[in-house]
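On to chain A.
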Amino acid sequence: MSDLTYAGKTAGTGTAQPAGPPPDPRGPLRTWADDLRMGLAFALRGGREGWMRTLLTAVGVGLGVALLLLTTAIPGALAGRDQRGAARAEVPASDAEYVGGTVLVGNVDTEYHDTMVRGRLLLPEGPDAPLPPGLDRFPKPGEMVVSPALADLLDDAGSDLLRERLDYGIAGTVSDAGLIDPGELAYYAGSKDIAAADVNVSRVAAFGEDADDQAMEPVLVLLAMIVFVALLMPVAVFLIAAVRFGGERRDRRLAALRLVGADGRAVRRIAAGEALAGALLGLVAGTGLFLLGRQLAGGVTVYDMSIFASDLDPSPALALLVAAAVPAAAVGVTLLALRGVVIEPLGVVRSARPRRRRIWWRLLLPAGGLALLAPMMGRGDDAGAFPEWQVIGGTVLLLTGITALLPWLVEAVVARLGRGPTSWQLAVRRLQLSSGTAARLVNGIAVAVAGAIALQMVFTGVEDDYKEETGHDAGRYQLAVYASAGQDVGVGDRIEGTEGVSETVTRVSTVLAGKKRNPRNSVTLSVGSCAELREMAKLAGCRDGDAFYLTDTYGSADSTHMATAGDPLYLDPSYDGMAGKALRWAPPSDIRPARARADSDGNKYDGIVATPGAVPDVRDSGAFTAWVDVRLDPAVPEAAERVRNEVAGADPLLSVHTLNSEIYEEDFAGIRTGLAVGAACVLVLIGSSLLVGQLEQLRERRKLLSSLVAFGTRRSTLSLSVLWQTAIPVALGMALSTAFGLALGTVLMRMTDTPVAVDWPSVLTMAGAGAGVVAAVTALSMPLLIRLMRPDGLRTE
Partner candidate 1 sequence: MSTTPPTDPFAADAEPAPILTATALRKVYAGTPALDGADFAIAAGETVAVMGPSGSGKSTLLHCLAGIVPADDGTVTYAGRDLAALSDAERSALRRREFGFVFQFGQLVPELTCVENVALPLRLTGLGRRDAERAARPWLERLEVDDIAHQRPGEVSGGQGQRVAVARALATTPRVVFADEPTGALDSLNGERVMELLTGAAQDSGAAVVLVTHEPRVAAYADREVVVRDGRTRSLEPVGR
Partner candidate 2 sequence: MTIGHTLLGLLESGPRHGYDLKRAFDERFGHDRPLHYGQVYSTMSRLLKNGLVEVDGIEPGGGPERKRYAITDAGVTDVAGWLTTPEKPEPYLQSTLYTKVVLALLTGRDAAELLDVQRAEHLRLMRELTRRKKGGDLADQLICDHALFHLEADLRWLELTAARLGKLAAEVRA
């Protein structure tokens, strides 16, 4: 090939020798355009090799773009959920509201197999009653309109208990506008039994409020921002690496172009054109992948959350930005990459001993990031929203710091390595010659792992917060039924007889005060059998009709005063905006003091306790609430569903709670798993680029490998050297990203005002995932290595 080009060149210079090179008649813009087009042509018509390279870049960029579009579309998708959520929010009617224009809505949410089922009872109060979104008419009493997902669930053979609970005829389907996501279980049932005064029933004048009104907690917004930065940064880093696929082969082609007379600048422009071809194809591929992924996303439910495909719509501005930034980055990165390279007609010369990398400006990036983030430490939720740009800027700078520091670190460490077996020596020397390439390939992994570690830390911390707040004794009781004032406080008796219930404990109580309205002081009056009272206090003796005031506990002075002063007392007093029954009650004259007992959590009961005989009319007065703890028999299947059915049968408006101290942890585990899955996707993406680089390098060295084998090098030595070559930079990358991840995590935890704690298992998991990528890349490059080590590589004839 070189003979041919040489001949062409000599012929060209030999025929006519003009006085000096003629000025290029084209303007600079035309020159650029022409050279770029030439590069495009090379990329698309460069034979098998050119195609392969363009294809690799296109696939890499395509994956990156798809991920980019998907991530930029997620805020929109979440906003879509929020909007539909807001659109069906119930606006309560004021007292003055025209009665014919309202609807009574009863909240009958229930749970089925750990999944929420949103339920509403509807009773229109006039011809102008507002219709909830997603419905075209009100269901008649005894009918219901269900979401498609609930319809499917009800159709399931195993859903007998749910069918029994939602004992309505299906009269229609809730359309998408009335649902938060396609997987939502929801129904609207017609009812004629609810009244405006009932608990969990409200008189609604309209549906829909402004979505903006619901501000997210600042900490959650912060987390969301960090998630996006942590996911997008590695994708960006990967995109940059993908544009450089096949660089070494391309350099040789560029040298050949120089030979036939292209000047140094033209060659760079042509190279940029080649990269542009890959990027443009990648953009197309990425859009295709995104559309495909969008369709798939519509059918998938992750952790009780699913997304309408139509919601996954990147905002035009963001999509335009991606479409413009990716090709521009491709050209920019190529030109930047060729900066340290001199393309000569006979080959590519890299500055033989490149300048030592300096560390000071590399340190500036993370230092700047920390400087941006540090002032926000200790804010927590109370100080309002975090300044967006400061958070994003700080995090981006900190994570970019990894990509700046890693090349320096790899170079500095590798330069000091040396001793070791032959395989080690081969790998180390190789890295010393091209530490930049190695570092570049690992950069993406490092950024992804650092972000993931930081997020894991923060999630773990926040999750601990939430766990402390629940504090239910889930070991003993699994369900709790709460009957508000006005509901059936005797519901515990019904539950007790249900199949699968081994024990119920009912606590009936109300507020007791010395005034009918807005009392200053109040204590709790709990009613129960002597046996139940003995759980709360140390009683010397007890008979029905007795009452006791608890001493040695919270508020015992108030309790003592109310029990002994002889002033009139009122059950369930009224407060401004909340009407109570305010029933007059006189404690029995023989009311006695009793020492309070602590429950299994160490909390002491307080107030006044009484047997039913001392308080008339507990069940029907409407002044008492009941809390029923239910212990289930684990041997009975579906015991919880049976209890829920029993309660719903008594009164669908009664709420049943699942007592589970780990309920929040499960939610967070979901987020963490999601994060881990996302990080894993990014790692796989980057691992694929590592693999491509590795394979390319191996193919380059085909001759060398065969000759090394010829003189007796063990195949294991060569394989090990390939392993070291990947493992050393990845190990350094993991170390650096762990350090940065912990630093970022610490700062973020300080910012959210969470006690700093390191979640070592997840750190190890993340670092282990990085190591796994190395192992996988090495394993996947083995077949090629083994093939290349065959002596066929020596054949020249």
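Throughout what follows, a contact is a pair of C-beta atoms (placed from the backbone, for glycine too) under 8 Å apart; a residue touches a chain by one contact, two chains touch by 3 or more; residues count from 1.
On the choice of candidates, all candidates are chains of the complex that A comes from, given by their letters.
Just so you know, these numbers come straight off a predicted model, no measurement behind them.
Within this complex, the numbered candidate that touches chain A among 1 or 2 is 1. Residues 352, 419, 422, 425-426, 429-430, 432-433, 703-704, 707-714, 717, 791-792, 794-797 of chain A touch candidate 1 in their complex.
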